[in-house]
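Complex shown without one protein chain; remaining protein chains in place.
A and B label the chains in the order they appear, each numbered from 1.
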Amino acid sequence: MSTIDLLREAIRAKLPDLDMVLAWGGDDPLRASPLFIRTESDLENLAAPHLYVSNLAVNLYSLRSKKIGLVVKGCDSRSVIQLLKEGLIARPSLYIFGLPCEGVVDAAKINREIPDAGRATGLAVRSGRVMVQTPENEHILDLDAVLADRCLRCRYPNPLIYDQLIGEAIPVGEIPDLYQDLDEFEALSLDARHDFWMETMRRCVRCYACRNACPLCVCKAHCVADSREPHWLTLETNVSQKWFFQVLHSMHLAGRCTECGECERACPMGLPILLMRRKLNREIRELFGYEAGLDLMTTPPLSTFSIEEENIAEREL
Amino acid sequence: MSSLPNPYLPSLARILEVVVETPDIKSFRVELCDEAARESFTFEPGQVAQLSVFGTGEATFVINSPPTRREYLQFSVMRVGEVTGRLHMLQAGDKLGLRGPLGNHFPYQDMRGKDVVFVAGGIGMAPLRTLLLFMLDNRGDYGRIRVVYGARGPANLCYRQEMEAMRDAGQIELILTVDQKSPDWAGQVGLVPNLLMELAPPADNCVAVTCGPPIMIRYTLAALEKLGFADENVVTTLERRMKCGVGLCGRCNVGGTLICVDGPVFTRAQLKALPDEF
Partner (left out) sequence: MSLVFLARENLPAWIGRLYQDMAVFAPMTINGVAAFRALGQDEIPDLSRIPASSPKAAVFPQTETLFTFTSRKHADDLSQVDIDLSYHLAEVPRVILGARPCDARGLKLMDPVFGGKVKDPYYLARRERTIIVSQACAMPDRACFCPGTGGGPYDPAGSDLLLLPVADGWLAQGLTEAGEKLLAQDLFTPAGDREPEAQSLKDKAEAYLAQAPDMRGAEQAFENLFKDEAFWDQATAGCVRCRICAYLCPACTCFNITDEESGLKGERIRTWDHCMSYMFTQEASGHNPRMQKAFRMRNRIGHKFCYYPQLHGGTVSCTGCGRCVRACPSGIDIRRIVESMKRKGA
């Protein structure tokens, strides 16, 4: 049986015990959408696995009063672990279908590669190639050129938490250099980096898609960015306010972010904002040896403290 | 500058007096700074205005002094949020911005020759006060005037002395009530809709005007229906978070109706034609 058939049957079997199952569906050939499966007939809308681009864990917090089935890829499972660890959702109300993942395609990359991608009628992945059909053309692309960035540096293709694994676990290949992009960026001069972020923020429309698509951002309407009391941010859409918000968001995610990339994927302006979160994550790794969403036992470093931190030079007394 | 009037630009107003009504309600008596604007300012009972505390923002309040009394414009403000918090810090002599009058008004013309029953809870007495005083100033136009007014406790009743004086002068019949018994209260205890049912004003040739917390309004409307009040003889005011106050910003809609320009005053007959979303 193909992965999609295995998944469909697994969900069908568990559906009677659950209020709904979150998976991926829809008819967009370049990306699947969240699919809320309530009845068996919804299962007909399941999409193909290489389109499972979004992280469905974003829905868990607001559905926490329900009995939810959830399909997770390896990366998504880390968000679930982090949410559980922070006590934001409860394990008993969750049934997890773990889906080993060979990578998902990034519609934004396809759009950059193919001018008529918006007219695509079909997409197929075969042996390292992606075929995109449009009314006028058939485009063939290298899979590596259109895989989501996070897939290119994926270390956890297999879910780290699940009740049921769909198909076989995938052997983990060689782990690429995790932070090469960040190294390259940090090699730029301070001015160049500053200019890069100011131009990036100029394009930001402050739509909060980055925040709202983030599975760990659960403050929602209570976010300080929306608040007048305290009044830290104004509603102006100038560069300084947008930058302030992005920094706030990144700081709030330090040690919590699993680098799932939903912030960047959701951005309608295509802004490379994950880089900022990755910068803070690397700091957390280097200071505390900690990565978010890997296990349920450890305490996130910013949720605790040691009198003397090993890697932080305290001011001389 | 364009010759178009600027609907967003407030006039400056000066606070003449601040009256502490309850622990969280203050009344501000203000006048427009510009004398010509002050003279030409007219409004109808039930119309609202936007008050500005510059640097904090604007919020909507009913002008709750009646148009028949022109020495000042009064606004009663309950301290609940940012703008009202800052308003509460203002004193006589301070300046604020005023945009108005805005919105529609109580259909007082249709109430002439009829009995009127006012049903209010908490700060909900504020919008009714303007109509009540207007009626007293035109006392001959209206029949019996009954007021059922409740609040959490005795200290939370607004305009209590003023209304008791009206009662003592024989101008109105007054029932004051509080939610819970307390040692300093010898009057009625109970919820407004219940007391309204006990009072049971005859619906014949009578108009009911009600304002208060959403839940109170809901039960009051039900009570009035039981008492036989026709929908067109029940009048209430709706609240919505408003920004522009002039029908542009799109925040205060109930269906295609904008509370800021089509309201805030609606008869029950009008409410029933709106989507159930308030």
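FYI, a contact is a pair of C-beta atoms (placed from the backbone, for glycine too) under 8 Å apart; a residue touches a chain by one contact, two chains touch by 3 or more.
A quick note: this is a predicted structure, and the numbers were derived from the prediction, not measured.
Interface note: of B:Lys226, B:Arg241 or B:Lys272, the residue touching the hidden chain in the full complex is B:Arg241.
Interface note: of A:Arg8, A:Lys73, A:His252 or A:Arg265, the residue touching the hidden chain in the full complex is A:Arg265. Of the candidate positions A:Val58, A:Met201 or A:Cys257, contact with the hidden chain is made by A:Val58. Residue B:Ala59 is the one among B:Val18, B:Ala59, B:Met111 or B:Leu157 that touches the chain missing from this view. The chain not shown here touches subunit A at positions 26, 28, 31-34, 36, 54, 58-59, 108-109, 111-112, 115-116, 118-121, 135, 202-203, 205-209, 211-213, 220-221, 226, 228, 234-238, 262, 265-266, 268-272.
Contacts to the hidden chain, counted on subunit B, fall at residues 1-2, 4-10, 12, 52-59, 80-84, 93-95, 97, 213-214, 239-241, 243-244, 246-251, 253-256, 261, 275-278.
Operating definition for what follows: only the chains that are shown with their structure count from here on.
Once the centre of each chain is set as its mean CA position, subunit A and subunit B turn out to be 50 Å apart.
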